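I have placed the structure first, in the form of structure tokens, so that the comments after it can refer back to it.
Of the protein chains in this complex, one is absent; all others appear in place.
This part shows subunit A:
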Amino acid sequence: MDNLTNLPNADGFFGDYGGKFVPETLMYALKELDETYSKLKNDPKFIEEIDQDLVHFVGRPSPLYFAKRLTDHYSGPQIWLKREDLNHTGAHKINNTVGQILLAKAMGKKRIIAETGAGQHGVATATVAARLGLECHIYMGAADVERQSLNVYRIKLLGAKVHAVDSGTATLKDALNEAMRDWVTNIEDTYYIIGSVTGPHPYPMIVRDFNAIVGRELKVQSMELFSQYPDAILACVGGGSNAMGIFYPFLEESNVQLIGVEAAGSGLMSGKHAAPLNDGEPGILHGAKSYLMQDKNGQVVDTHSISAGLDYPGVGPEHSNLKDSGRADYIAVDDNEVLESFHMVTKLEGIMPALETAHAFAALEQVAKNFSSSQHIVINVSGRGDKDINTVATMDGMSLD
């Protein structure tokens, strides 16, 4: 497995995947971003500024926590939790926005746009925009505005404008379409903060790099707490930013098994899911070549997941390359397994995971039995579940109104 760490190449490809598949108008903005990032990423002042923000604004490092009762429950490997849910605003998404907003500032952009599914990236973007006093617009599928109403209100409180997107399936992919259209139109003064390791080059690289703090911390913490690297790392995969962030520093550590968990929705066999790495074909959407849920005519098909943040037909191109190279494994869990796991983790550990994150927990049912009690599994707890209580209540047949 050679050279997975040095990707993407100069054209933005991870093996066969990635690239810049965008309308011509955007090419210049991508180049400008690529050049700015290349210059700043090794600039000690820029690095110091991000580090300060990660410590004092985000609250890093996030703990690595031993989940004792969950470990007892599976009576297999030791289960440890990387607590991204404890970050300011409640998810890993802030790691990325704290970094990208500084790029926007360096480029002199006055207007910030972003797409969001679960609303976590919208909140994380509105938060950093508020802090710098920048105008902020968040695109969100109309269906997601409905099911993540708590986050919609948070975004508004932070002073950003939420644009509900009615086109297509009215979910995350359509929010991305609309954000791209805004960007094409307002290219001179607008910075687009993409929320996952998706989109055209250089975004998959930038978003990965800003989230890689999670994996770097884990390297140090696992050595401190159990004197070795984990035997396996589990993370949910929507676009794949929390997974890429925790996987990336371990790509060359071949003894560490990397397992991504996709949303099987109503079941992989039902076709109603959001698991392109498990049941998709390579294709091109939102600026990159990657595994994609599509029909034989190349049309993108509707997805389904209980979790808005995973309800996306594509996936970051680096994951496609990790899949093909065999370096990472990708499995899927369905809505019912996720709900069950959500309840179990909440009751056993006193930690209420986001529905996205609950996918990684639910995968323990398949994965835990393959490991012995001397081994260590780390779950990336990408976010907390407060935003999801309406959805969970509805699924449980309760009304909170």
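What we mean here is this: a residue touches a chain if its C-beta (ideal position, glycine included) is under 8 Å from a C-beta of that chain, and two chains touch if they have at least 3 such contacts; residues count from 1.
Just so we're on the same page, contacts and distances are computed from a predicted model.
According to UniProt, the chain absent from the figure is "Tryptophan synthase alpha chain", selected among "Tryptophan synthase alpha chain", "Lactate utilization protein B", "Oxidoreductase" or "Aminomethyl-transferring glycine dehydrogenase subunit GcvPA". Annotation: of A:N6, A:S75 or A:N297, A:N297 touches the absent chain (contact as defined above).
Residue A:I284 is the one among A:A212, A:I284 or A:M395 that touches the chain not shown. For subunit A, the list of residues touching the undisplayed chain reads 20-29, 31, 167-168, 173-174, 177, 180-181, 184-188, 283-287, 292, 294, 296-300.
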